[in-house]
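Attaching a single structure in structure tokens format; questions to follow.
What follows is part of the complex, with its chains left where they were.
Should a chain be cited, it is by its letter among A, B, C and D, assigned in written order, with residues numbered from 1 in that chain.
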Amino acid sequence: MSISAKANRLWAYANPKKFLETTEKALPFFWVAAALCLVVGLVWGFFFTPDDYRQGSTVKIIYLHVPSALMAINIWFMMLVTSLVWLVRRHHVSALAARAAAPVGVVMTLIALATGAIWGQPMWGTWWAWDPRLTSFLILFLFYLGYIALWEAIENPDTAADLTSVLCLVGSVFAILSRYAVNFWNQGLHQGASLSLDKEENVADVFWVPLLVCIAGFVLLFVALVLYRTGTEIRARRIKALQARERVGA
Amino acid sequence: MIALLMRDLKLAFRAGGGFGLGLAFFLIVTVLVPFSVGPQSSLLATISPGVLWLGALLACLLSLDRLLALDWEDGSLDLLATAPLPLEAVVTIKALAHWITTGLPLVLAAPVLGVLLNLPQPGFVWLVVSLALGTPALSVIGTFGAALTVGLKRGGLLLSLLVLPLYVPTLIFGAEVARRGAISMETNTPLLMLAGITAGAVALLPFASAAVLRVNLR
Amino acid sequence: MMPDLGKYADAVLSAYAASILLLVLLVLVSLWRGRRMRAELTAVENRLKRDG
Amino acid sequence: MTLEVSDLSITRGGVPVLQGLGFALRPGHALVVRGPNGIGKTTLLRTLAGLQPPLSGRIEGADETIAYAGHSDGIKPTLTVIENLTFWARVFGARSIQPALDAFDLNDLAERHAGNLSAGQKRRLGLSRLLVTGRPIWMLDEPTVSLDVSAVAMFADAVRAHLGQGGSALIATHIDLGLDAEILDVGPFKARPREIEDFDGDFL
């Protein structure tokens, strides 16, 4: 099969009905896989890994902190892509998927921020420091909030999809700019030399493998949530359309 | 296009002065700062470049919601959209009018307020330079935000929520220039970045604003 | 078989508690809204079909 | 410049309101759009004026030819009557605003701030803007709201003069304007909802 034909088959899922039917079948698998990975990864990390010689038991926070931080960024990426798809090809499912993903992104950002803050208290002696990475996460959080608020504020769904998509695009550019600005502004504490976990080869396998499982768990959970929530958004959208029609018919 | 600019300026002067009021807000925020953080002059000198930048930004922000909303409410925007002016030109001119009535007065007033906040001597030039370079970006970005929220009933606060994160890079580099200038440090890098942001925003954002406005007029 | 968390027990436990709480809340809210929309959609569809 | 519309369907707030609409508006002719409240007259006019895209169908001859006047007049209360008119004249490249002032008897009010006009005076100002656009097709949404009898007559004269110069007009109104115009009743074009089962890509 040629690539374009494959792509065309993919677009077929942009039909809401087809999307609902397919996800209905796929969802149980994702739920189970996500739960499995999360439970295995977290239990393994929490109960069966040694303490770090420098950070003591706080190192266990990494199993929540890193996956959620990764997801927080990547969910915004996914929203950027689906927003572009909506703007170019005008598939409703794509716009609705972006809408469905945003709250998941907020929660991930919150988890990263909360676990980071809790981790910061013993390690740096403060809940919060204006470190570049922390700061750029806070800004990301604001972008998420603005994006969701805009969706909620606009009544006409197509208008809302258009406007939020443009916001997502422009926002992405400015988010990257902020990242550089913040780096320039303050060099920061996060992962100073003492935390050699930064480099992959320095991470002991005992930490690394359960971390990978946790990351997989978070990814799977995200996929399950987004598919499910997109279905919900599709239904909500259709309810709105039907109700509008009902009224005009009246 | 010139007709539109002149009209907007005239309206700003008539309506109790878009001119005077942005300025007044800037003044008042600056004056309130000593009341809230206390009057020690060394502390004020340290924070003054930052506070002045923040004040200017908030003054800009506060005048954004009347940028397009008035024209929307009385139907002028509908009529402008059907007139022989491209919407890109309309939003650019609106941003320009906003800068002339808000940004420019702020730039000119900043040195005076610097005195009130004990801004160190070498900081004055840099404060003015950074504001002059940065405020056009604030106006253009603000116009984008105003275009996004124009259809909404009193989008005022939503507008702030959307625009403020977009202001972050401009603020960081702008305040950094002023701060470094005040303690006689090198300012080239942030100045260049600031100029880059402004140039980019002015060149590209009007297209986004026009697109968004078109959607909102539907 | 609780592992010994040493002096950082508070930090580690609260991090786990907060995160898991947030995740569970997210899932529950999603499911709850999903159910509601599903029910509402069938209701609206039935109403429309009945009324023609 | 003939405005040709065929098989037009339009939506409002994501709901189709009119469908299968077709008509031609020739120079020198006026067309009065009628229909009960909420049928979609305003939506139709906005679509033709290019403010919103149609759902389907063709609109020809609507590029930069239409002067639109909606429910609100786009008048700035802090500018005087002359300043308001001059602004629109400059935007549309008209030479003089005097004919517009004359046609709607605004000379006495010329120096007043528009915010201090009564409802009917404001409306007259809003209508006079049409004369400075120099556009051939007028598209008017309930133009005579708040106008007294003599002002309605002024308006009718202005429309007749416009038609006489080869212009045309599309007017949505509930009252009789005393114009010699065809009537377009949009009632029969009310959109029929699609099949419920037809749950397709565009949620309509």
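Note that contacts are C-beta pairs under 8 Å (C-beta built on N, C-alpha and C of every residue); 3 or more make two chains touch, one makes a residue touch a chain.
Since we're looking at a predicted model, the values are computed, not measured.
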(message) Using the labels shown, and knowing each kind appears once here, what does the complete complex look like as a formula?
(response) A x1, B x2, C x1, D x2
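Heads up, the rule we're going with is that only the chains that are shown with their structure count from here on.
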(message) Applying the document's contact definition, name the chain pair with more C-beta pairs in contact, A-C or A-B.
(response) A-C
(request) Averaged over CA atoms, how far is the centre of subunit B from the centre of subunit C? Could you give it in whole Å? (result) 41
(message) Roughly how far is subunit A from subunit B, centre to centre by C-alpha average, rounded to an integer in Å?
(response) 32
(message) Multi-chain contacts only, two chains or more: what residues does subunit D have there?
(response) 196
(request) Indicate the residues of subunit B shared as contacts by at least two other chains. (result) 218
(message) Which stretch or stretches of subunit C touch subunit A in the complex?
(response) 1, 3-9, 11-12, 14-16, 18-19, 22-23, 25-27, 30-31, 33-34, 37-38, 40-41, 44-45, 47-48
(message) List the residues on subunit B that touch subunit D in their complex, please.
(response) 2-4, 7, 10-11, 14-15, 71, 73-76, 78-85, 217-218
(message) With touch defined as at the start, can you tell me which subunit A residues reach subunit D in the complex?
(response) 14-17, 91-92, 155-158, 237-238, 240-242, 244-245, 247-249
